[in-house]
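The complex appears here without one of its protein chains, the remainder shown in place.
Moving on, here comes subunit A:
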Amino acid sequence: MNEPRTVPAEKETPPGDTLTVEGLSVHYGGVRAVRSVDFTVAPGQAVGIIGANGAGKTSTLKALMGLVPRSGRIRFGDTDMTAVRARDVVRHGIGYVPEGRHVFPGLTVERNLLLGAYTRPWRSGRTRRALGEAYELFPVLGEMRGRLAGALSGGQQQMLAVGRALMAEPRLLLLDEPSMGLSPKLVEDILAVLRRLREEGLSLLLVEQNAKLTFEATSDCLVMENGEVVMTGTSAELRDDVRVRRIYLGL
């Protein structure tokens, strides 16, 4: 399987591992939510998965995280991720921003962020530095560090969910519908953050119903329907595809 490297040759390839997914399927009882999906995410690459509600996008991410029963092959670098328990996935460098944000509402913003670094000692310089970077990336979180996460607006909670995932210093970030329920202005903010993370060399796997955002934030995309990948290509190609334009961009 060829691994599309989007990082320009003159730039140093960021350290990282390739995520390779082969024949990934997810079953809920008798229902097959994801059917034999294949894709790769190279180091520093940003890949998007678009599709309608119920297309299997969220199930795909949850399967990568080990949160749902799955079959197929998932490799991240040299690690067979199907043998890794859900709670250990983060230790292998994969961060997860769940759909609907899922911050810890009764804990403060800072506690939420620190829990993102649960796998590291909290008093370490590394954690302190990561916390500083999160506040630098999302200044609003710094202003609200003592507030309960449940009291934040939807956009702020989304920032917090991303910041929490970044605290573990992942090499690959899985994002599930980060634009859900946000105003166009906030979607722009999310896009700016995703671009910056890419520039820093982080690999991204972005699941979205918002195709426009996805095409702008990623280099390559998959289109899922009924649990299957029905189209793949570069984001630029798909954006110009007649069928994609009609169904996903409403043009």
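General observations
Please note the rule applied: contacts are C-beta pairs under 8 Å (C-beta built on N, C-alpha and C of every residue); 3 or more make two chains touch, one makes a residue touch a chain; residues count from 1.
Everything that follows uses one rule, which is that contacts and distances are computed from a predicted model.
Remark: of the listed names "Fe-S cluster assembly protein SufD", "von Willebrand factor type A domain-containing protein", "Branched-chain amino acid ABC transporter permease" or "NADH-quinone oxidoreductase subunit H", the one matching the undisplayed chain in UniProt is "Branched-chain amino acid ABC transporter permease".
The hidden chain makes contact, of the residues A:116, A:155 or A:178, with A:116.
The set of subunit A residues touching the chain not shown comprises 65, 67, 86-91, 96, 98, 102-107, 111, 114-116, 118-119, 122, 164-165, 168.
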